[in-house]
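Handing you this structure, nothing more for now.
Every protein chain but one is kept in place in this view of the complex.
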Amino acid sequence: MKYFDRLHPAVAFVYFALMIAISMLTTNPVVIAVSYLSSIVFCGMLIGGRQLMVSLAYNLPLLILLSATNPIFVHKGETILFFLNDNPVTKEAILYGVFASMMIMSVFYWFKCYSTVMTSDKFIYLFGRIIPKLSLVLSMSIAFIPKLKRKYKEIDEAQKALGIYSGKGMVDKIRSKFRVLSILLTNSLESSIDTADSMRARGYGLKGRSSYAIYKMTASDKILCALFILVGTASIVLIVLGTVDFNFYPTLSPISLQALQIVAYAIITAFAFAPTILEVKENVLWRCLKSKI
Amino acid sequence: MALLEIKNLSFTYQGASNKALRDINLEINQGDFVLFCGESGCGKTTLLKLLKKQLRPNGSLQGQITYNGTNIENLDEKQSVCEIGYVMQNPENQTVTDKVWHELAFGLESLGEKTAVIRRKVAEICGFFGIGSWYHKRTCELSGGQKQLLSLASVMVMNPSVLILDEPTAQLDPIAASEFLQSLRKINQELGVTIIIAEHRLEEVFPMASKVVLMDKAQVFLCDTPRNIGQRLANDDMSHKMSLALPTAVRVFYKTQGTGQTPLTVNEGKQYIASNFAGSNTTCSFEKASRQEVALQISEGYFRYERDLPDVLNGVDIEVYKNEFLCILGANGAGKTTLLRVLSGLKRLYKGKYRLWGKKIKDYNGNSLYRGNIACLPQNPQNLFVKSTVYDDLMETAKVVNANVEQCKSMVEEVAQKLDIAHLYQSHPYDLSGGEQQKAALAKILLMKPSIILLDEATKGLDAYSKQTFAQVVDALKKDGKTIVMVTHDVEFAAEHADRCAMFFDGQIVSCDNRVDFFATNRYYTTATARMTRPYFTNAVTVDMAVELCNLNKGAK
Partner (left out) sequence: MPGKKQKVKKAIGLAIMLVAIPLLIVLGVWLFEDRKYNVISMVIALLSCVPFFIRFEKGKNGAREIVVIAVMTAFSVIGRLAFSPIPAFKPVTAITIIAGIALGAESGFMVGSLTAIVSNIFFGQGPWTPFQMFVWGILGFVSGAVFYKKQTPNRWILSLAGLVGGVAYSLLMDVWSTVSMEGSFNFVRYLSYVGTSLPFMAMYAVSNVVFLLVLAKPFLTKINRIKTKYGIFQK
């Protein structure tokens, strides 16, 4: 089990929310690069190297494509490299394209990490107290999906073995899907009444419903959460105050490395790599424990 | 004072003209184990639902039901939720949430219990049922039997004093059903919880009950202890259709006009036969069906779902003859359903030959395999219905094979006559009873004019009476020259109606014989009658055969 999986859902949620905000709030190339790298590394730790490679194989071409389109639409910038159909292609526009796409990708990977760690039941737990009805509906729909999937397959096979389909052509295929969906609808609506009865039999609708959870906020969770909030908000405040502002147009602004900027970069880098560091620390700890046994 | 008292209860559903319940009077005491049985539609479910305030159906009610002296209607909501637990038939539909722990906590959440309290109660209940290892699982990962046990546990966690169960084992395989009933016995014996259960399969639950209520046509027909029921049925009406559902020992007892204590279990039945009917006649004569041409044949068939998965069919050899009724039996997960998928052409063998009427399955193009040849009745007949009335549904299928509307009409008419479903034409398929749905689905299949009909656990969840009707339908189909293959858990049904039976195990057919020799040779996987009459009789596998031998021996004495 990964370290982040074991954290209290609130801690993980706070981290991802802050990190995604940081990634989207600035066009500063250093911050974007840090976020991009850290999101990929952490994602790799969560889903495994092989899966990461597969997803990168899809995403890198997209990244290149997105970067390439920017100079076609945007002709701002002073350093003209060449002309395309009488339109200037500028160095600034190209670089902006590269970093903007990197930003989109980093957000994509942070979301991927988020969905791996924050499984639906954690999300439902987090919001179960604020929006109990909504999170129950969410939990139920999620529970219905595998049921309906299995049902869909059953119905499809039953219809096939009855010899209703002609089995040829796209139109017949689509028509058969309509048929199965139609049967599935009657079936699932009818069974939903049973589900509702089972809920009522167990007292759903009584006043003062509580919300049970298997998660416990430990002392270390609290400390980590406080740290995340502190460092994360500090990063956001620094970004909003313009400490690390960066302009691509008309010319690239210089990356200044004064004390304040260095502090900002350090804080943001520490925050972005925090999950990776925690995960590595955990692994090392286990190795040590194992060797002692 | 009785725990639950039902006085002069009558009930009519909203919009219905007939009473669903008529003049019911019953008393149920603390710690009772009450078994309700009767044909589907006799009012069992209605009665059980009326006992739970939250599930009370719409309609007009006369008389009253009291719980601990209070009318159920005036019962405090919370009290009614906690103290009267209710478990339904379908394990699939009554799980509400995604995770096992959430499902267990659901009821306590409704009551507004604090997290610490819920944690403790859930832990206790997991210990009691031995389901702690599922705690973090998703509910969809559980098997049907496990789901039903989870439903039971998530009701028990609220600490009810009465537990109502409406055919809780109807959708389970025999092993899971038996485990479930053992848990019920434990709840009754160790916790003193009153249990009220409706069931069709009585072999195992009947001896557990302290009181049996036989219902017929909205009324209570008999209410007594299990030991007396056999006796009273015998005195009352020998051929009453209720007797079909009773355990083997009871049926043999009253069909042989036994006196004294009614035997309830196989063991008691054996003693009853030993002391009364042991004699020189030990073997029944029976008719073997003559062999005809081979309808379908698999030789050394291998199948697996994915390359890296183990073989599900592992060199299977099977021959089905024309115009016979073959039952394929076997435990859960042995691969019976997979075999059926291969037989119906939904899946292809990766090695081995499958011939249908001597022709390779590959040579049937497009729909020629189905139309006029093979048709499969799925386990859940509801999977076939598309339209909102039975008639429209049948017409729709008829149109697939016929161009002419008149032809369709006469064809539907003919099939409906044969299966006796013409009176259901205007009903919605989902409003029919299980047995009726089965027949309507079968009608759809017959419209495709198959020569071979495959049945997937067709008797699952049917009451004894519907089973008998179904057997008659199968007989009629055989008379029409159809070949029928059924995959089933139902040994009693196979022993009574099949021509041949085959045992499926580890991806192969391990034994295959005519029904009598098949079950007479089996020691463990056999009918209750066979187990009960051994060693006094060698091949009595059905109640009728046992009774025949008993009577012969009695005469000899």
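Order of writing sets the chain letters: A and B. Residues in each chain are counted from 1.
Just so it is clear, a residue touches a chain if its C-beta (ideal position, glycine included) is under 8 Å from a C-beta of that chain, and two chains touch if they have at least 3 such contacts.
These numbers come from a predicted model, not from an experiment.
**Student:** Looking at A:L56, A:I80 or A:L148, which residue reaches the missing chain?
**Tutor:** Among A:L56, A:I80 or A:L148, only A:L148 touches the chain that is not shown.
**Student:** Consider the whole complex, including the chain that is not shown, and state which of A:Q159, A:T195 or A:S235 touches that chain.
**Tutor:** Of these options, the touching residue for the absent chain is A:T195.
**Student:** Which of A:L18, A:L52, A:L95 or A:L138 touches the chain that is not shown?
**Tutor:** A:L138
**Student:** One chain is left out of this view; which of A:L7, A:V30 or A:V107 touches it in the full complex?
**Tutor:** A:V107
**Student:** Name, in rising order, the residues on subunit B that touch the hidden chain in the full complex.
**Tutor:** These residues of subunit B touch the chain that is not shown: 58, 388, 428.
**Student:** Counting contacts across the full complex, list the positions on subunit A that touch the omitted chain.
**Tutor:** Looking at subunit A, the ones touching the missing chain are residues 20-21, 24-25, 27, 66, 70, 73-74, 100-101, 104, 107-108, 111-112, 114-115, 120, 131-134, 136-138, 140-142, 144-145, 147-149, 152, 174, 177-178, 180-182, 184-186, 188-190, 192-193, 195-197, 199-200, 204-205, 240.
Operating definition for what follows: only the chains that are shown with their structure count from here on.
**Student:** Round to the nearest whole Å and give the separation of the Cα centres of subunit A and subunit B.
**Tutor:** 47
**Student:** Please output the residues of subunit B touching subunit A within their complex, sorted ascending.
**Tutor:** 52, 54-55, 77-78, 81-82, 85-86, 88, 90, 92-99, 101-102, 105-115, 118-119, 136, 138-140, 151, 154-155, 158, 341, 344-346, 366-367, 369-371, 374-376, 378, 380, 382-386, 397, 400, 430, 444-445, 448, 454
**Student:** Would you mind writing out the residues of subunit A in touch with subunit B in their complex?
**Tutor:** Answer in residue numbers: 120-121, 124, 136, 139-140, 142-143, 146-147, 151, 154-155, 157-168, 179, 182-183, 186-187, 190-192, 194-195, 197-214.
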